[in-house]
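Complex shown without one protein chain; remaining protein chains in place.
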Amino acid sequence: MSEHIVPVRIYVIIFAVLVVGTALTVVAAFYDFPWQLNTIIALTIATTKATFVVLYFMHVRYSTRLIWVIVASALFWMAILFALTFSDYNTRGWIPSAY
Amino acid sequence: MRPIEYYEPPIPSKVNYINAQYGLKSWLLTKDHKRIALLYLGSITFFFFIGGIYALMIRLELLTPQGDFLQSATYNKVFTQHGIIMIFFFLIPSIPATLGNFLVPMMIGAKDLAFPRINLLSWYIYLLGGVITIYALLAGGVDTGWTFYTPFSTTFSNSYVVATGLGIFINGFSSILTGLNFIVTIHTMRAPGMTWFRLPLFIWSHYATSLIMILGTPVIAITVLLLAFERVARVGIFDPALGGDPILFQHLFWFYSHPAVYIMVLPSMGVVSELIANFSRKNIFGYSFVAFSSLAIAVFGFLVWGHHLFVTSQSVYAGMIFSFLSFAVAIPSAIKVFNWTATLYKSSISYDTPMLYGLGFIGLFTVGGMTGLFLASLAVDVHLSDTYFVVAHFHYIMVGGALMGYLGGLHYWWPKISGRMYPEGWGRFSALVIFVGFNLTFLPQFVAGYLGMPRRYHAYPPEFQVFNVLSTAGASILGFGMLIPAIYFVWSMRYGKRAEANPWHLPGLEWRTPSPPPTENFAVTPIVTWEAYEFAPPEETQVVGKFGPELEQI
Partner (left out) sequence: MADVINSHATTSEAHHHRALQHHFENMEQQREAGTLGMWVFLVTEIMFFGGMFLAYTLYRSKYPAAFASASNHLDITLGAVNTGVLILSSFTMAMSVYFTQVGKRRPQILCLVLTLVLGLTFLGIKGVEYHSKYVDHLIPGHLIPSSPFLENEAQAREHGLHLLEGASLKQVELFYWIYFAMTGMHALHMIIGAGLLTFLLIYSIKGRFDPEYHSPVEVIGLYWHFVDIVWIFLFPLLYLLGRHLEHGG
């Protein structure tokens, strides 16, 4: 059987990381960082947590390249949706309209 | 290169997938992808005729400039429902669910799709979505246009938006499950030796289509759901009173609905690749270009949706980006057209019915595609948007393109599917009638739209009448032309000439099974050692079609 069995201690470590990340993000939320840093920090922590879940709990670290490509594609497609939609919203009003 | 005449025909067997088991239950609970394809064929044809009746009503109304046949509110419902039925219940499932379901396992040398029960489930989900939508139509219909633009659909329309939306939402799952099945099957169940670049181009295009189904359909699902919630809650995220933006709906809607048109046309292109190569008995020119262009269309198709929003409050800068990308998406399609044409050059063409449809596709799709480029130009679109030019453009692609490919494929693989030949003479006749009728219907609409006739209007200024009369005349011819295959396909199931395993004498893997095939497709898993379109050298070629070998001596 070609399946890779992830050792238990990895799962425990990842679990601990996730709990720490959650605590961190709650604490950081109450501190008023300059500019947009609050959002950036929160999203960075969330993305890190999600990455660990994907790599270890969902075994992507030990999976075939096809699975990596699939995960990357989904994220890329979300990026397309966001980027092109915001290309509209962020540039509205740049050219004064006739109305 | 392996001449096909060296291939020994499969051992004929009395048991095939059709007569393997009798009884309604064996069909309704089947796991056989071929039977499921037939189930889909029946239901899709049913919805096609309903959509066609709506089309007939539209064309009857538009015979005269006054709105004298239908009230405007009713007319709104008619064109809305024509669009919804044709797009969601005919065009999107048509080729993938019938020809795709039937042929994908056979072309890759597998016994079935990866998830046969999910395949059956997708058909039931399709039916459920269809039943709910039909209920909505019968209960009073929906009048928002198939595009469901807010705030009319959320706040002001008094029609069955939620029920129709629910039907479409459920139908979307059918699409997703089909696409999922194809992707997994093509990745994991190819026969030994069937490398990616030995796959028929039909498979490549179905793979690309499945990618679009997977990535796009969920977005329309959430959009329709949010629309329904908004209608029920009577306030929502598209509501300007709360600070919502109705254009957000259009962004979300078209993010799927533009790639959806590639769901409709890519499988047809896959069929056309098969038709062109096989009926000119020549390997497709630029195989890898055609294969990669299918993937390119799938990817690029997701980058252009804003061209439906050019005349909204979408920013002009975004409009410029989308316009440029819309030009770019034409390139892979054009690559295919060039490659098909190059395949035809110095080849041995036989003008059987499937080939007539294939050639028709190339011409009509080119017209449709080029008129799409006119619409992709920002300034031109300001004038052409919401006119009949747009209507003509997309009907050239959908009917002249997708439907032609569907009919061509049905004819081409009919011997394999049913074990019978359709009557060739009637086939060619109806192909020509359809071609003539189609062009008479939609060519005048380009002119009418360019001259300013708006779409979705049941009454129009008298100067447009001549175009509408021509169009309706064409529609009658088109309708008549499409009835003929409906009749002779059914006729052929009982009275058609029995087909041999490989009636067209072609190298494809699907032709190496009996006609009709047994339930498990291949008695032993084939081991593939040949390329996709390997034809015998000319001196060993048999002439296919109506004109037999005796004419060779002339």
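Note that the chains are named A and B in the order they appear, and that numbering of residues resets to 1 at the start of each chain.
We adopt the following convention: a residue touches a chain if its C-beta (ideal position, glycine included) is under 8 Å from a C-beta of that chain, and two chains touch if they have at least 3 such contacts.
Remember, it's a predicted structure, so these values are computed and weren't measured experimentally.
**Q** Kindly name the visible chains that come into contact with the excluded chain.
**A** A, B
**Q** So one chain is hidden, and I want to know which residue out of B:Asp245, B:Glu424, B:Glu500 or B:Glu531 touches that hidden chain in the complete assembly.
**A** With B:Asp245, B:Glu424, B:Glu500 or B:Glu531 as choices, the missing chain is touched by B:Asp245.
**Q** May I ask which residue of B:Arg198, B:His258, B:Arg281 or B:Arg512 touches the chain that does not appear here?
**A** For the chain that is not drawn, the touching residue is B:Arg512.
**Q** If you put the missing chain back, which residues of subunit A would it touch?
**A** Subunit A touches the missing chain through residues 1-3, 5-6, 8, 11-12, 14-15, 18-19, 22, 25-26, 29-33, 38-39, 42-43, 45-46, 49-50, 53-54, 56-59, 63, 66-67, 70-71, 73-75, 77-78, 81-82, 85-86, 89.
**Q** For the chain that got dropped from the picture, name the residues of subunit B it touches.
**A** Interface with the chain not displayed, on the subunit B side: 2, 7-8, 110-116, 176, 179-181, 183-185, 187-189, 192, 214-219, 221-223, 226, 229, 232-237, 241-245, 248, 251-252, 255, 512, 520, 524-530.
Here, only the chains that are shown with their structure count from here on.
**Q** Can you work out the whole-Å distance between the CA centroids of subunit A and subunit B?
**A** Spacing between the chain centres: roughly 37 Å.
**Q** In the complex of these two chains, what residues of subunit A are touching subunit B?
**A** 66, 73-74, 77, 80-81, 84-85, 87-95
**Q** Going by the contact rule set out above, which residues of subunit B touch subunit A in the complex?
**A** Contacts found on subunit B: 187, 215, 219, 247, 251, 255, 302-303, 305-306, 309, 313-318, 321-322.
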